[in-house]
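Notes follow once the structure below has been shown.
Just one protein chain is left out here, and the rest sit where they should.
Right after this comes chain A.
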Amino acid sequence: MTTTMLRAGPAFARPVPAPQPAAPGPAAEAAAVGTPLLQVDGVSLEYRTRERVVRATHRVSFDLHEADRFVLLGPSGCGKSTLLKAIGGFIRPVEGEIRLDGRGVSAPGPDRIVVFQEFDQLPPWKTVHQNVMFPLLASRSLGRKEAAERALHYLDKVGLARFADVHPHQLSGGMKQRVAIARALAMQPRVLLMDEPFAALDALTRRKMQDELLALWDEVRFTLLFVTHSIEEALVVGNRIALLSPHPGRMRAEINSHGFTLGSLGGSEFQAASQRIHRMLFEEEGAVA
């Protein structure tokens, strides 16, 4: 058992033991898997427009274990972003419960840091370094000196230590997202929530960022919940993919994708998995049409 991983703090799991191949029964299997870190249990979400109440998701359930890279995949309108906001604590479910470490989620908190898609998530009045320190100080989890050190450590990890004293408006989109990721990682949250973080980037930067995210995960083993509408991104980034159907969002499937990396792009297995997901996402529409 390697204990060097522990220095990273409570957010980061020890290396997960390999799943037992031949589990005798469901009870034993549950024991082998362990208790989930985050449980989304029959969650229905609704939002209000001026005239009506719209159901965004309907009784969605899934579990996240430590060091998971769990992807929520679905077409627009499947409520995946709403679901992420609910886990973040910004929206309250009308039905069901979201539990983190067995405790119900009721309000936003620094144990679930969100990386948003928008570039304006970085306060423009703080330098890059101050931005990464901000949540550490705001949540009063570290003193100024320790926060400054940890911020620099994670800025270095995303390769932006040189830009520590620059203001966000001087950075490119990809760099801003790297700062947001460094900021989230510096908090060492129980779960890192990413809401289409690379969707506003150009295709080349996007691929690079996926690669860097995976390298970071390899190093610190954070638990990640990642929302995307790109099948390819889901297969590359995730180790497990939840497929949601639209209007309202319901669980369509859960798929393992731990075998795929950026290197498997274009391979035949990757193609097959991609087509399988494609079929599941679009067959309902085909049937209707």
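Going forward, a contact is a pair of C-beta atoms (placed from the backbone, for glycine too) under 8 Å apart; a residue touches a chain by one contact, two chains touch by 3 or more; residues count from 1.
Everything below uses one rule, namely that contacts and distances are computed from a predicted model.
Engineer: Mind telling me which option in "Amidohydrolase family protein", "Quaternary amine transport ATP-binding protein", "ABC transporter permease" or "Response regulator receiver domain-containing protein" is what UniProt lists for the chain we can't see?
Structural biologist: Answer from the UniProt record of the missing subunit chain: "ABC transporter permease".
Engineer: For a quick check of understanding: of A:Pro36, A:Gly74, A:Gly88 or A:Gly174, which residue touches the chain that isn't displayed?
Structural biologist: Checking each option in A:Pro36, A:Gly74, A:Gly88 or A:Gly174, the one touching the absent chain turns out to be A:Gly88.
Engineer: Out of A:Arg48, A:Lys145 or A:His169, which residue would touch the omitted chain in the full complex?
Structural biologist: Going through A:Arg48, A:Lys145 or A:His169 one by one, A:His169 is the residue touching the chain not shown.
Engineer: Which of A:Pro123, A:Gly143 or A:Gly159 touches the chain that is not shown?
Structural biologist: A:Pro123
Engineer: Considering the entire assembly, which residues of chain A contact the chain that has been omitted?
Structural biologist: The list for chain A reads 85, 88, 90, 108-110, 112-114, 116, 118, 120-121, 123-125, 134-135, 138-139, 167-170, 187.
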